[in-house]
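One protein chain is absent from this view; the other protein chains keep their places.
Labels A and B are assigned to the chains in the order they are written; within every chain, residues are numbered from 1.
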Amino acid sequence: MPTLPVPTFTQVVFVLIAAFTVISGLGVVVARNLFHSALLLAATFFGVAGLYVMLEAEFLAVTQILIYVGAVATLITFAIMLTRGAMHGETNPLNRQWGKAALFAFLFLVGLLGYLGGIPWPAPFQAIQADEGLIARLGEQLVTRYMVSLEVMGLLLMVALVGAILLARDDKP
Amino acid sequence: MNLSFLYENIHVLLPEAILFLGALAVVGADLLRPKDGDGRGLGALALLTVVAGLVGTAYIWGRPPATYLGGASLDGFALGVRVVVLTAAFFAVLLSMGYAPRITWQTGEYYALLLLATAGMSLLGATTELALLFVALETFSLALYVLTGIYRRNPRSAEASLKYFLLGGFASGFFVYGAALLYGAGGTTDLALLGQRLAAGEANTSLLWAGMALLLVGFGFKLSLVPFHMWTPDVYQGAPTPITAFMSVGTKTAALAGFIRVLGTALPAQQATWGWALAVLAVLTMTVGNLAALRQMSLKRMLAYSSIAHAGYILVALVPGTAQGTAAALFYLFAYGLMNIGAFAVVVALERTAENDVDQGGFRGMATLYPALAAAMAVFMFSLAGIPPLAGFFGKFLVFKAAVEGGWTWLAVLGVLNSAISAYYYLRITVAIYFDQAQAVPARNAWAGLNLGIALAALGTVLVGIYPSLWIALFQGLGG
Partner (left out) sequence: MLSQYLFILLFTAMALVVPVMAIMMGHLLGPRHPDPVKNAVYESGMETIGDTWVQFRAQYYLIALIFVVFDVEAVFLFPIALAYKDVNALGAGAAIFFILLLLVGLLYDWRKGALEWQ
C-alpha cells in the first residue's frame, strides 16, 4: 500500500500562501462592491509578496509590499473614494460579457498549464549562498550594465510625474 | 576604478541626448515664461530640438558599429529608425504650432512630452537589450497616453486616452511577461547573446516560444496588427490630430524597430517558424484594415483603418527575414511617414477644432475653394494608394519585391490585391474633393507651420517618387 507523501513545512506554507493569493485574486473579480475589490487586491499583492519570499527573492518581496501594497493599492483606494457613488452596493461593473470572459480565461489557464506542464524547466544555475550580497549585486548591475535602462527609467518616471499632473489637476483657463 | 567605459562610445546615444535636453529646455522655458505669454516660442524651441536631433543623427552617420554599455547600439538600422521618427516629429511640431494653443493652455508640457516620446521611439531603434527595449517602449507609450488626452475639453479625447491607456497597459503586461520568459529561456537580456545561446542549443526553446508568443501580442498591439487593432480607430479619432499623425508613424516605426531587433538579432535562424505567423498576421491586417476603411464616414477613422492596412504591408517585408526586407520596411516607413502625416495635416487644415475630425461633408468640393490644399490631398491619396510615380508606390514595390525574392510570392500577390481594394477608398476621396458639389466646407485653418508642413510633405512625397534611387540608396545599407 503506497503511503501518502508527507508534505514538508515549506510546502504547507506555500500552499497556504498560494491559496490566500488565488482566493483574494478571485475575490477581486467577483466582489460586487468596488471598494471590496480594491481591498482584496491589496490582499492579493500581499500574497504575491509571500510567494516572492518563498522564492528567496527578498528584494522583490519588499518592493512588492512597498510599491504595490503601499502605493498602488492606496492609489486605487483613493481613486474609488474620489467617486462618491462607487462605494455603496453593487458598484463593480459586470456586463453581459462576463461568461465569455470567464470561459476564455479558463481556456487560457488550461492551455498555459498544458504547455508549461510539458516543458523542461531550466535547473537553477547555482544555489544561492546565504551570505551572498544579492541585492548589492543587483545595484552594481543597475549602475553598470543596465545604467542606460536605469536613467531611461528615471526619464519614464519624470514623464509620469509631468503627465499625471497634466491630466489629473483642475483645468485652469 | 576605471570609469573610461562610461564615455566610450557615448556618441551612440547622441540624438536621444539632444532630444532629452531639448525637452528639458522646453519645460524650463515654460516654467520661466511670464503668465500672460502665449508660449509661441516653445514650438520654435521644439522644432529646433528636432532639427538638432536630425543633425546629431547625421553627425554619427557612417561611423563604425558600436555599443554603449551593452544596451544601445549604433548601426545602420538604428540610424534609419531615427530618420523616420525624427521626420515624423518634425512634421508633428509644425502641425502643432497653431494647434496646441487652441486645445490646451499647457503648451510647454505638450511639446516636452512630444520630444520625450520622440526620444523613446528613437531609443527603441538603437536598443539591443530587452530591459532597455521595455523601458523605451514604456517611455514613449506613457507620453502618448497623456498627449492623446491632452485636449481635455473634448470628451472624445478623454475617452481615447483612457482606452489607449487601459489596452496599452494590458499589452505592456503581455510584453513584459514575454520578455521575462525570454530571459528565462536564455539567461540573458542581451538579444545577440540570446541568439548565440539559441544557436549553441543552450537555450530552453519551449520557454522561448511561449515568450515570443507573448511578445508578439505586445508588439501586435503597438503596431495595431489585426486581432489587436480594436483600439486604433477610436484612439486615432479622439486624439488631437497632430498627435494622431505623429502616433500613426512614430509608434509603428518604433514598435517595428523593436520587433525587428528581437526577431533579427535573437531569432534569425528560426525564421521558418515565425515567418508563417507573421505572414498570417500580415494577410489578416491588410485585409481587415482595407475592408473596414471602405465603410468609414469620418476621415480620421478612414485614415486609422488605412494605417492598420499599411502596418500589414510593412509586415510583409519582415516575413522573409532578410536584410533586404528590413531595408524595404524602413523605406516604406519613411514614405508612409511623409504621405500619411500629409493626409493628417490636411485634416488639421479642414477640421473644426471642437469636432477634432472631418466627415465626408467637410471636404466635398473643396477643390474650388482651396485648390492648393486639394492638390496636396490628391498627392497624398494617390501615394497612399500606391500609384506611381509617388513615394507610396516605391515603398510597396520594394516591400513586395523583398517578399517575392524571399520566396513568399503568394503573400506579395495578396498585398497587391489589397492595394487594389485600398485604391477605391483613397480615390473616392479625391473624386469627392474635385467633382462633388461644394457643401458647407469649413473655413480653412492656416498657420505658417501647417502650410509649410503640408507643402513639405507633398513635395517629399513627389520627390521620393521621382528620385527613388536616392532614397533607396540612403536606406539600402541600413537593413543589417
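One rule holds for everything that comes next: a contact is a pair of C-beta atoms (placed from the backbone, for glycine too) under 8 Å apart; a residue touches a chain by one contact, two chains touch by 3 or more.
Just so it is clear, the model here is predicted, and its values are computed rather than measured.
Only one of A:Leu26, A:Ala71 or A:Ala101 touches the absent chain when the whole complex is considered: A:Ala71. Within the entire complex, the positions of chain B that touch the omitted partner chain are 1, 3, 6, 24, 27, 31.
Although one chain is not shown, part of chain A still touches it, namely residues 10, 13, 53-54, 56, 59, 63, 66-67, 70-72, 74-75, 78-79, 81-84, 87-88, 128, 130, 133, 135-140, 142-144, 147, 150-151, 153-155, 157-158, 160-162, 164-165, 168-170.
Methods note: only the chains that are shown with their structure count from here on.
Taken together, the chain B residues at the contact with chain A in this complex read 13, 20, 27, 68-72, 105-106, 109, 112-113, 116, 119-120, 123, 129, 131-132, 135-136, 138-139, 142-143, 145-146, 149-150, 152-153, 161, 184-185, 187, 204, 206-207, 210. Chain A makes touch with chain B in their complex at residues 115-116, 118-122, 125, 144-149, 152-153, 155-156, 158-160, 162-163, 166-167, 171-173.
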